[in-house]
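What follows is chain A.
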Amino acid sequence: MSIAPSTSPFEPVVLAFTCNWCSYRAADLAGTARIKYPPSVRLIRLMCSGRLDPAFVLRAFASGADAVVMTGCWPADCHYRIQNVKALRRFELLHRVLVDLGIEPERFQRVYASAAEGQQLAAAFTRIVDEVRSLGPLAWGRQPGIAAESEAPADEPSTPALEGVPG
Partner candidate 1 sequence: MTGDRAFSDDIRAATVGESRLDACIQCGTCGGSCPSARDMDHTPRALFAMARAGLRDEVLRSNTSWMCVSCYFCAVRCPQEIHIPDVMYAIKSIATREGIVPERTARDFSRTFVDNIHRYGRSFEVGLVARHYLRHYPFRLPGMAPMGISLVTKGRMGFVPHRIRGLAGLRTILARASQLEAGDARREVTV
Partner candidate 2 sequence: MTRAGRGAAAPAEPRVGVYVCHCGTNIAGMVDVEAVRDWAAERLGPHGVVVARDYPFMCSSLGQELIEQDVREQGLNRVVVAACSPHMHEKTFRGACERAGLNPYLCELVSIREQASWVHTDRDAATAKSKAIVAGGVLRVREHAPLEPLRVPINEATLVVGGGIAGITAALEIADAGFPVHLVERQPSIGGHMAQFDKTFPTLDCAACILTPRMVTAGTHPNITLHTWSEVTEVSGYVGNFTVKVLHRPRYVDTDLCTGCGICEEKCPARVVDPVFEAGIGYRKAVYRPFPQAVPKFPVLDPESCIFFQRGTCKACEKLCPTHAIRLDQQPEEVTLQVGNIVLATGFESFDARRVEPYGYGRLANVFTSLEFERMSNASGPTGGRIVLRDGVTQPQTVGIVHCVGSRDRNFNAYCSAICCMQSMKFAHLVREHTDATVYEFYIDIRAAGKGFDEFYQRVQDEGTIFVRGRVAEVTDVLHLPEEAKHDGQLIIQVEDTLVGRQRRIPVDMVILSVGLEPQPDAEEVARRFGITCSSEGWVIERHPKLDPVATMTEGVFAAGCALGPRDIPTSVATGSAAAARIIGRIQQREMALEPIRATVDTERCSGCRICNDLCPYSAIEFDEARAVAEVNPALCQGCGVCVAACPAGAISGTGFSDAQILGQIEGILMSTNGTGGSPATEPERAVPA
Partner candidate 3 sequence: MSGYLYYPGCSLAGSARAYAESLTAVLDTLGVRLREIDDWNCCGATEYLTLSPLAGYALIGRNLALAESQRNGSDTLVAPCSACYVNLAKTDRYMRESPVMREQLNGALAADGMHYTPGAVAVRHLLEVLVEDIGLEELERHVTRPLTGLRVAPYLGCLVSRPDYDRRWARREQPLELDRLVAALGAEVVDFPLRTACCGGHMTQISPDTGFELIRRLVEAADRGGADLLVTVCPMCQMNLDAYQGEMNHHFGTDYRLPILFFTQLIGLAFNLDASTLGIGSEVVSARDALARIGVEVPTVEGEPAPPRRAKRSQELPMPAPLAEGDR
C-alpha cells in the first residue's frame, strides 16, 4: 500500500487522462466514498479517451511526468458508442513508439473504469504508482546526451571523453 505517505525517497508524478463520463466520475466517486490513492496521481479531464492526442502524452513526459495513464470506458461501454476503440488504436501505436524511444512500457498504461468503479480506479492508481516508484524517475539519464545538456547550458559546447586516446 502506497497510500500512506511513502517512505520511498522518490515519489513519482503520474498524469492520468480521464473520460468525462466514466473514469472522471469514478474518480469523483472515489472522492465521495473517501477511497484513498496516492497524491502523486493528477487528473486531466477529457470528454472521451478518444480525445487523447499522442502529443498530450509526449508533452506530459517532456514536462516531467514519470508515467501517464489513459483511462476510459470499458470496451463497448463508450459514452460515444465506439470512440474508445480509436483511443485504443492510438494507445497501442503510441506505446510502441514510446518503447522505441527508450521509455519503459509500465510508464504508459491504460485502465478501464466505469462511472461506478471508484474503488477499482483507486486500486489501479495505487498499483501503477507502486510500479513506477520501483522503476524510479523517468531516466533522461539513460540518454547521456540529454543528461549532459541538462548539466551544461546548451550554448557551452561540452567535451566528449578521451578514453583510449594515447598520450
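On how the list was made: all candidates are chains of the complex that A comes from, given by their letters.
By definition in this document, a contact is a pair of C-beta atoms (placed from the backbone, for glycine too) under 8 Å apart; a residue touches a chain by one contact, two chains touch by 3 or more; residues count from 1.
Just so you know, these numbers come straight off a predicted model, no measurement behind them.
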item: From 1, 2 or 3, the one in contact with chain A within this complex; value: 2
item: Touching residues on chain A, where the partner in the complex is candidate 2; value: 3-5, 9-13, 15, 21-22, 25, 27-28, 30-32, 34-40, 42-48, 50-56, 59-60, 63-65, 73, 76-77, 79-83, 86-87, 90, 114-117, 122, 137, 139-141, 147, 150
